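Before I ask anything, let me first share the structure, which is written out below as structure tokens.
With one protein chain held back, the other chains of the complex are shown just where they sit.
Let's turn to chain A:
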């Protein structure tokens, strides 16, 4: 029996409807995921962006005799409770260093405390009516303003929210990741080279391979426990230090780098290996001169993604003590340090309202760095993409 186009179309109708339904469902899923992402970013930006601004007030500083003992005495009484204590504390020292100051007055912009800052930004605060009136008056006179918060990027942690910054955490993150990279990259790449290019395919290497894949799926906090037990308790590496943090994260990053490297090595076609063997290369020369250079972009991409993962990791670092309170950035590799996600974790636990925006601000910085790292990985991959 022959079928006309109309017969066939009638049968096809149902199939087409089903495929279009599936298409809409999958597009809906994607849309939902995009919506969540957009909401998350909008919320973070909404909460975090104010952290990049900080309230300053223009005050008259009167370097009088009382101010030698108590800096607050140099400030006008109505505004004094609203100026950051971090500045008040500096005044006696300034007089001591330069006695000519005594008896003079000076007008300058200084940090307000976090309560005044929150009031200006319209957030919850604990200012009294009088204090609010004092600020409102100066706002009208143009003596109070929100300025770009350089303190956030140039200082370490502080108990005074208006002084708290991410610098020490950022430096700690860089040092920790340097240790991670220095350990995980060479070991990971060489392990992958051995498994992929040298090792015989037997039961032992298969077991190793399965275990490496399993390692990549182990909850990160267990690596922290391992780091605590082995590195700190057994080898006596100083706790809270970038060294121990980096070593712990290296354990976590190793399987990622090994798997990425093996994939990259496997994508180098055998014809290149044959060509190299054919002209009399030893196995190591084949790897060093031909296979590794061709696999390098893939290895770099995988390593960057592994590092980005390690950078966002908090749990194992808390276990090895990297949640320390670090006001000054830039210690050595064996001194206590903190990292960005741990700093965010610390701030998230602070009761003051001002730390809410610090937390969100820290998250924004972390996200920006992660996006930058991942974008670098994508660009690398695109740039060196090769067709065989």
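Operating definition for what follows: a contact is a pair of C-beta atoms (placed from the backbone, for glycine too) under 8 Å apart; a residue touches a chain by one contact, two chains touch by 3 or more; residues count from 1.
Just so we're on the same page, contacts and distances are computed from a predicted model.
Missing chain, UniProt protein name: "Phosphate import ATP-binding protein PstB", from among "Phosphate import ATP-binding protein PstB", "Aspartyl/glutamyl-tRNA(Asn/Gln) amidotransferase subunit C", "Pyruvate dehydrogenase E1 component subunit beta" or "3-oxoacyl-ACP synthase". Contact with the chain not shown here comes from a single listed residue; of A:281, A:315, A:348 or A:369, that residue is A:281.
Residue in contact with the omitted chain (choice from A:80, A:174, A:272 or A:296): A:272. Touch with the chain omitted from the figure is made, among A:72, A:290 or A:381, by A:290. The chain not displayed touches chain A at residues 200-201, 271-282, 285, 289-290, 294, 386.
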